[in-house]
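Pasting a structure here, questions to come.
Note that one protein chain is taken out, while the other chains of the complex remain in position.
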Amino acid sequence: MNLLNELLRKLLFLPAQASQWARELDYLHYFVFVTSMLGAWTTLATATIFVFRYQRKHAQQTTPIVDPKPIHEAVFIGLPLVLFLSYFAIGYPQYVRLQTPPKGAMDVYVQGKKWMWKFAYPGGPNSTDVLRVPAGRPVRLLLTSRDVIHSFYVPALRMKQDALPGRYTQTWFNADVPGRYPIFCAEYCGLGHSAMLGELVVMPAAEWDAWMEQQRRGSQLLAQDGRPVGIENEDLRGSLVEQGRRIAAVQGCFKCHTVDGTQHIGPTWLDLFGRSVKLEGGKTIVADEAYLTRSMMEPNAEVVAGYKDKAVMPTYQGKLAAPDAAAITEFIKSLRTDAPTAEPQKGPIYVPVTGK
Amino acid sequence: MHTDAAAAPSRLAHHFPDMKTQEHAARMGMWLFLSTEILLFAVLFTAYAVYRFLFPQGFDEASKLAHVAMGATNTVVLITSSLTVALAIHYARLGENRKVVGLLGVTILFGLTFMVLKGFEYHHHWVDGQLPGRLYHYAGLQGPGVSMYFTIYFLMTGLHGLHVLIGMSVLGWVAWRAGRGEFGPGYSTPVELSGLYWHLVDLIWIFLFPLLYLM
Amino acid sequence: MTATTHSEGKHLGPVHYVLVWAALMVLTGVTLAVWKTDLSHSGRVVAALAIATVKAALVAVVFMHLWEEQGIARLVLLVSALFVALLIGLVMADNATRFPYANPPYSESWKDDPWRNEAPPMQADPGPVRVSPKTATEHPASHKP
Partner (left out) sequence: MSPSPASSPAYNTPNYLNAEKGVRSWLTTLDHKRIGVMYLGLTLFGFFLGGVFALLLRLELLTPGPTVMDAMAYNRMFTLHGVIMIFLFMIPAIPGIFGNFFIPLMIGAQDVAFPRINLLSVYLYLLGAVIAVVGMIQGGTDTGWTFYTPYSTTTVTTVAPVLLGAFILGMGSIVTGLNFIVTVHTMRAPGVTWMRLPLFVWAMYATSVIQVLATPVLGMTLLLVAFEKVFGFGIFDPARGGDPILFQHLFWFYSHPAVYIMILPAMGVVSEVVQSAARKNMFGYKAVAFSSLGIAFVGFFVWGHHLFTSGQSTFASGVFGVLSMFVGLFTAIKVFNWTATLYQGAIQVSAPFVYFMGFLYFLVFGGLTGIALSSVSLDVHWQDTYFVVAHFHFIMVGGTIMAFLAGLHYWWPKMFGKTYSERWALAAAVLVILGFNATFIPQFLLGNMGMPRRYYSYPEQFQALNVASTAGASLLAFGFFMILFYLVASLVRGKAAGPNPWFSRGYEWNTPSPPSLANFPETPVIDRGPHEYQDGPAAEVKHAH
């Protein structure tokens, strides 16, 4: 059984199975695959044999009128119906199980936003893009979104659920094989859709308990220091540049500004810092920290030449705190063709989680 | 559809075997067109059903802001206009074209009355800020689902009002043709088809009135 | 249209039209009367929709000549009505049986929230529907029905 499972899984290019539900779903997959392939090839082989058997002998050959007996049509209807309904009879209860979290499952709040995943665990700890769960314990996810629809997808769990703005959807899983599995966003959400990658880390339960304990202590300390905690709390780690990149993504800067030199709705940020910029009206200015900050707060005051018709940038006065604006400026400074770029990622981004 | 019938002097297009088939085809085409209109409105009825189910209280309170007196008057006006159209069809079949012109004229006046009253209602909602979605700024009533009521209210009555305007223009054109004495026992299809359209507009209002004003 | 397309004896005349018009007027009155009664909310909804359906049927059968029309027109109307009913019915069936918090926030299905306080709200709770009538009368042009 195990060998057959592995064989079929490899044959169908399916990823690892990290939960019992994933395994059972694969069994349905194999059943559907084998039975429908049998049915399909029987039909198609029959058709192909007919093609060879009944070749036309002369141009105006006559053929008998062959009309079906009721039994033929009954078989044509009955066979596929039984097969199809059996797929449904197996599949639907599985789906119902996925929609009904067991009592006592641990709740994790998942928030999708352009273009990252945030996870909040019971008692305050939270993380970005990396979800750590204990092996062998049920986890219920309550998903929501800050902006548009995202879809939380873990191929190894064969599990996917849309995250809708302003409301919650739920799903659950019980991962039982420790390991690291990719998380994708499966609902198209804009420029960073394919870079909205996360990682599910399934830890042995004891290890997870210890990690969680550490997290809780950490967030209590932070709380005592007067920092707000909760899902809104931006993570503190990472360099200023990395923070700037995140804030820019969250604020939607990349809807208009690129970081790879291509021109878009707004000027590109690549090599922007320190460059002499020609403004609308003929003036030239050096893009320094002051200019970049002014452009965030009063975007239409000094518009770069050629962007007058596209001067659609809203002011970020009041939306960006001073440290955030500084972080974005740092991020822009880091975007140089002669420096390693921070953007296009290939493969999942592995972001370390606090306390580990 | 009507134009095909009118184009040839004999009114029989070359590809139809006889007049009877041609008019049967025209009426069938009109009924199919009416079904597309019904499905067009169905979207808004679905949205109404869903949001009323989700926000019963908000819809309840918001519908109290609707002007029932004007809505009820408009109901009477539209139903009566349906009667005049039905009579116009009757007289068109008899070939009494002057009566047709008169009845259609009255119908158009009813339609105009409807639109004027609707305009007053819209004006009141406008000055009070009882507007759809993010335009809603009426301080007298706030809460979940309230602005959604006005979204649906304006979309439904707006689409319906557009249909009233289209109906009035079509009836005006038919009345002009009746004035030229075109209709009679052998040919009254344009009156019937435009009448069908007008009745559908009435039929939709029959549902809109209780849903938007009285719930 | 020629009279030959209709089977004889089924024709409707002005008398029928006026009678139907009178019936529609009466039914409009009944709708308004029901609205004024103390009937429960759902009772009024059902009554209003039932009356509207009867009125619509009268318009369709008499004014729109379904009475004397060939089968295809009736079929078209019935099929459209069926599809409208199924569209509304199936969509509402989804809203009514969903995970409650997958419906819009603070809608009816969020009312019996066993852990409302636990869920981090995505936006400020707007609270219940608030009516403050004074602002409505402040404006000279506004009036209450």
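Per-chain numbering from 1; labels A, B and C assigned in written order.
Everything below uses one rule, namely that a contact is a pair of C-beta atoms (placed from the backbone, for glycine too) under 8 Å apart; a residue touches a chain by one contact, two chains touch by 3 or more.
All values reported here derive from a predicted model rather than from experimental measurement.
K.L.:
Tell me the shown chains the invisible chain touches, ordered by label.
P.N.:
When the full complex is considered, the omitted chain touches A, B, C.
K.L.:
Among A:H29, A:R140 or A:R336, single out the residue that touches the unshown chain.
P.N.:
A:H29
K.L.:
For the chain left off this view, which of B:M148, B:V164 or B:A178 is in contact with it?
P.N.:
In the complete complex, the chain left out is touched by residue B:M148.
K.L.:
Check the options B:L54, B:A72, B:V201 or B:L214 and report the residue that touches the missing chain.
P.N.:
From the options B:L54, B:A72, B:V201 or B:L214, the contact with the absent chain belongs to B:L54.
K.L.:
Could you please point out the subunit C residues that touch the chain left off the display?
P.N.:
Against the left-out chain, subunit C lists 72, 79-80, 83, 86-87, 90-91, 93-99, 102-107, 123.
K.L.:
Given the full complex, what residues of subunit A touch the hidden partner chain?
P.N.:
Given the touch definition above, subunit A has residues 12-15, 25, 28-29, 32-33, 36, 39-40, 43-44, 46-48, 50-51, 54-57, 59-68, 72-73, 76-77, 80-81, 84-85, 87-88, 90-92, 94-96, 98-100, 147-149, 151, 153, 155-156, 158-162, 164-167, 169, 182, 184-195, 197, 255-256, 258, 260, 262, 264-265, 312, 344-348 touching the missing chain.
K.L.:
For subunit B, which residues lie in contact with the unshown chain of the complex?
P.N.:
Residues 1, 3-4, 13-17, 21, 24-25, 28-29, 32-33, 35-37, 39-44, 46-47, 50-51, 54-55, 58, 132-135, 144-145, 147-148, 151-152, 154-155 of subunit B touch the chain absent from view.
Heads up, the rule we're going with is that only the chains that are shown with their structure count from here on.
K.L.:
Distance from the CA centroid of subunit A to that of subunit B, rounded to the nearest Å?
P.N.:
Computed value for the inter-centroid distance: 47 Å.
K.L.:
Counting only residues that touch at least 2 other chains, which ones in subunit C make the list?
P.N.:
Those would be 103-105.
K.L.:
Got the subunit A residues that touch at least 2 other chains?
P.N.:
Expected reply: no residues.
K.L.:
Across the complex, what residues on subunit C touch subunit B?
P.N.:
1-5, 13-14, 17-18, 20-21, 24-25, 28, 31-32, 35, 41, 44-45, 48-49, 51-52, 55-56, 59-60, 62-65, 69-70, 72-73, 76-77, 79-81, 83-84, 87-88, 91-92, 95-96, 103-109, 126-136, 139, 141-143, 145
K.L.:
Per the contact definition, I'd like the list of subunit A residues that touch subunit C in the complex.
P.N.:
Per the stated touch rule, the residues are 99, 109, 120, 142, 144, 146, 164-170, 230-231.
K.L.:
Residue numbers of subunit B touching subunit C in their complex, please.
P.N.:
19-20, 23-24, 27-28, 31-32, 34-35, 38-39, 42, 45-46, 49-50, 53-58, 60-61, 64-69, 72, 75-76, 79-80, 82-83, 85-87, 90, 93, 123-124, 127-128, 138-146, 185-189, 192, 195-196, 199-200, 202-203, 206-207, 209-211, 214-215
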